[in-house]
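What follows is a single structure, written as structure tokens, with notes after it.
For this depiction, one protein chain was excluded, whereas all remaining protein chains were kept in their positions.
Naming follows writing order (A, B and C), and every chain is counted from residue 1.
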Amino acid sequence: MARMNMIEAIRDAMDTAMGVDKRVVVFGEDVGYYGGVFRCTQGLQKKYGKSRVFDTPINESGIIGVAIGMAAYGLRPVAEIQFADYVYPGYDQIVSEAARLRHRSAGDFSAPLVVRMPCGGGIHGGQTHSQSPEALFTHVAGLKTVIPSNPSDAKGMLIAAIEDDDPVIYFEPKRLYNGPFDGHHDQPLTSWRNHPLGEVPDGHHRVALGEAALRSEGDDITLLVYGTLVHVALAAVRELGIAADVLDLRSLIPLDLEAIVRSVKKTGRCVIAHEATLTSGFGAELSALVQEHCFWHLEAPIERVTGWDTPYPHAQEWYYFPGPERLKKAIRHVLDATPAKQS
Amino acid sequence: MARMNMIEAIRDAMDTAMGVDKRVVVFGEDVGYYGGVFRCTQGLQKKYGKSRVFDTPINESGIIGVAIGMAAYGLRPVAEIQFADYVYPGYDQIVSEAARLRHRSAGDFSAPLVVRMPCGGGIHGGQTHSQSPEALFTHVAGLKTVIPSNPSDAKGMLIAAIEDDDPVIYFEPKRLYNGPFDGHHDQPLTSWRNHPLGEVPDGHHRVALGEAALRSEGDDITLLVYGTLVHVALAAVRELGIAADVLDLRSLIPLDLEAIVRSVKKTGRCVIAHEATLTSGFGAELSALVQEHCFWHLEAPIERVTGWDTPYPHAQEWYYFPGPERLKKAIRHVLDATPAKQS
Amino acid sequence: MDRRRIKPVEALSLHVPEPLVRPGDKPDFSHVDIPEPGKARRPPENCTAMDIRDLARGVVRVLDGNRAVGEWAQDTDLDTCVKGLRAMIKVRAYDERMLLAQRQGKTSFYMQCKGEEAIAVGQRLALQPGDMCFPTYRQQGLLIAQDYPLLEMICQIFSNSHDTLRGRQLPVLYSSKEYGFFSLSGNLGTQFVQAVGWAMASAIEGNDRIASGWIGEGSTAESDFHSALVFASVYKPPVILNVVNNQWAISSFQGVSGGESITFAERAHGYGIPSLRVDGNDFLAVYAVSRWAEQRARANLGPTLIEWLTYRVGPHSTSDDPSQYRPKEESEAWPLGHPIERLKNYLIAQGRWSEEQHEQTVAELQQEVLDATRKAETYGTLDDGPMPSATDMFEGVYKEMPDHLKRQRQKLGV
Partner (left out) sequence: MDRRRIKPVEALSLHVPEPLVRPGDKPDFSHVDIPEPGKARRPPENCTAMDIRDLARGVVRVLDGNRAVGEWAQDTDLDTCVKGLRAMIKVRAYDERMLLAQRQGKTSFYMQCKGEEAIAVGQRLALQPGDMCFPTYRQQGLLIAQDYPLLEMICQIFSNSHDTLRGRQLPVLYSSKEYGFFSLSGNLGTQFVQAVGWAMASAIEGNDRIASGWIGEGSTAESDFHSALVFASVYKPPVILNVVNNQWAISSFQGVSGGESITFAERAHGYGIPSLRVDGNDFLAVYAVSRWAEQRARANLGPTLIEWLTYRVGPHSTSDDPSQYRPKEESEAWPLGHPIERLKNYLIAQGRWSEEQHEQTVAELQQEVLDATRKAETYGTLDDGPMPSATDMFEGVYKEMPDHLKRQRQKLGV
């Protein structure tokens, strides 16, 4: 076990995977000599050589496109998109090609690649360094979409993603790189150093994709969260002094529906939170699933606490971000809901 | 009033808009001399000249990109994407540029453009001529996303879209071009000729974006549908002999939430249907909204009847398509639902 | 001070390309400059893009009526020509039969490659087993040149119970890893850059396999064409980048794709990639230049882009009607003739072929196609079944079916 922040854990995952499997190659804008703008690939080129770790031209469609070709050949490409906000030029290659290759060729070809990208706000990055486009990938059959919330999972899930035989979209909540940010932006950031999940198993550590993790347990309410919002939810629960199931989904597709249903059937109340824009965000799917599967157990409407349906603003960042206050308000609202209070 | 099929109505809308407003220009792959692979722009180049109606290179990103430049200049571009399945290369321009231009420039610039695209299956087009990617646009703040279900609306909504000051994504359910297809693919297609909504008002006819239309009224259940599924829903209701509100949403963003809530509060039961893939489809958002706003009125879980989470298959098209049988089964299920039957 | 040396116009205007002729007009290819056969030089394989810039404007041609002439003539032996001719005849027979099958309602859709047969066939014969092609929908010749089982192709067209793609794909979107034929997607341009990635992988692994990417002249406008050329120019992987310029992209003539300003071979000049323009209806030229590019690639000399000049004789697909946008007789006026005719005449002149042999071969291959079609019909047709099952739709979306798909499959009751 070693203490790591999330950047180190992600790097360690790639290092581990490259060490045991020659097919693993890593590339993207600035990932070679420099080691990536967030330094996730630092040192890898030196260790594994320029043919396995290299800079690419600035062309996200090309990055994914060549990754698909490489994966079809038999390599295990791990492509970095510098910010999730810049994945859209590569969206066609992901949706029309990577996602469908196995199906349309009836297994003749497949595209076992990983697309890594930092997502989420909280760094005053404005509309092009803050987005959380995960929902756009969950709508596409053939993709797996995952988001770790801590260093230990970050490593284990990235190794699992690299070893996965299907294309995996791997989001890195950049606000968590250096510590378990809980949305209290006006308070000093605590570091991973003192967090149990900053302890990262050495060597080949794997966290299966598709299993949620219960980060806190309680009968009052279920909070469905992932990425940065896991820590916001934990803070909200702590500050409200309630007993809640905080379910860190980790993997959106495949989704651990069983864990979700089990929890909501127990608590009867559910709040969903994510940083992405509200409308057609992944929270909509979660809400739909919860009411489909737990309708008769629900004691109050499910609420969603999310980014607003606006571009991610620069100055108003903390009005946009679904922080602990907004989450607490929604939780209270759901806890208090009774038929009498209906509108 | 004239009798038209949907292709003629769409053409008539562009013709009308071009006639009254010199700023309207129309372009896309094969739309000039040939008049489009579905012939929606037939005759327009001859009438308005090559500078206002022209073929473009095969580059969807470029088509949207130049449309944004033109719209920012002050024109009213109407760009055709040959099939909705091919919009992804242009997705970045839509999401990162058209959708955000007004907001990020604080109104200094805007992008009043229309992107028209045929969507939906039922023509044995396989995975690249059948998709319904509307949800991907509804997640993006700044866009309006609309889908007419008949010739009269097709004209009125396209004119409204062209006149709209914001970018509008305008889907054309291609299976409806020639008739109100109700999912009974083994029966002969009825034509628009005998359908009241095949009567299209002459001249400047406008259907406001954001207003749903009640296509059938009844207390038993609410069906939320759009595009082709409107006709499937009407068939299902007819065949079941029930009394249902069939709400043709027409516009997904902005959404006529009021009409939805009014209906569901009345019926207490709701089925949502669309052709797109289930997970994170627009049905998820509708389901989430309905339960948020009508929770205390719901007497049964909301069900979604949709395309499956697979690519749109060629041979198994009618297993994929959410036809009347599947819809009827879901309706019956929701009508029969009682707490006793819970799982 | 105004040092303006040229006058602004009163009003700017947009240039919108338009073909010289339209339905009703007389076909006219007088603007297409076709150099004499044999004139184009054969540069050394290790040349640079700069060294051979002129070859992107010329046309490499070998067949001069009955003779093979010029520096490229030595690259193709008669055995290869006979092999090529047979394959081309078979492609033609196959296309004709499938068009008929589509008209008979046995399938939904078909795309032929009439007039372009030499290109895919010629190139495939110049490649090695293990090399991977990333074709478009007009390279059925890549399969047929390798004697890929017709039965399997037809079962795919019919989406029947025997279809190896299990009914999932539109007809003609074949896939065969074994035969070096990458799964066709139907989205234009996307696979050009994947070919580059595949070739990069071969180079990363230190293997000796090369890739061959394919794209239509219309689709060179797509963004992924640029992606492919940028990555190819930076990493110099072993890839042949084929642009099939058949003059038309559905209803749009090649000027709409940029052909008024450049040849499509010249596109490569923006990337420092060596490129040539070649008579695509001349089997000997196709084979020779493909071989040259293949050797460059396998000698680690990097990518080559080749523009194949040809003409799309048929409609774009069975959904298209070209009489709406081009003169009916245009294909007959096409100055580069028909590839099968030309190769046949050459082989006859060389004494390696005869009219009788030709007729006999045509009949024999038509029969082979017919037999395969009949056999395929016993496995079903799209309108009549038996078809792949609904279960086939749910399988293979992922390697292992996740729970949500299992639930959906259950819901459908299959």
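As a convention for this text, a contact is a pair of C-beta atoms (placed from the backbone, for glycine too) under 8 Å apart; a residue touches a chain by one contact, two chains touch by 3 or more.
Source: prediction; values computed, not measured.
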Neighbouring shown chains of the undisplayed chain, as defined at the top: A, B, C
Identified contact with the non-displayed chain, of B:C40, B:I81 or B:L101: B:L101
Residue touching the undisplayed chain, where the options are A:E8, A:D85, A:D153 or A:D245: A:D85
Selected residue (touches chain absent from view) among C:R61, C:H162 or C:R267: C:R267
Interface with the undisplayed chain - residues on chain B: 25, 51-52, 56-57, 59, 61-62, 65-70, 72-75, 89, 92-93, 96-97, 100-110, 141-142, 144, 165-166, 210, 253-255, 257-258
Hidden partner interface residues of chain C, rising order: 1, 3-17, 44-46, 49, 74-75, 77, 79, 200, 202-204, 206-208, 210, 221, 223-227, 229-230, 233-238, 255-258, 260-262, 266-273, 291, 295-296, 298-302
Hidden partner interface residues of chain A, rising order: 29-30, 32-34, 37, 50-51, 54-62, 85-86, 88-89, 124-129, 278-279, 308-311, 313-316, 319-320, 326
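The working rule: only the chains that are shown with their structure count from here on.
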Mean-CA-position distance for chain C and chain B (Å): 36
Length of the line joining the C-alpha centres of chain A and chain C, rounded to whole Å: 41
Residues of chain B touching at least two other chains: 61, 85, 88-89, 127-128, 279, 308-311
Shared interface positions of chain C, touching two or more other chains: 166, 168-169, 173, 185, 187, 223-224, 397, 404
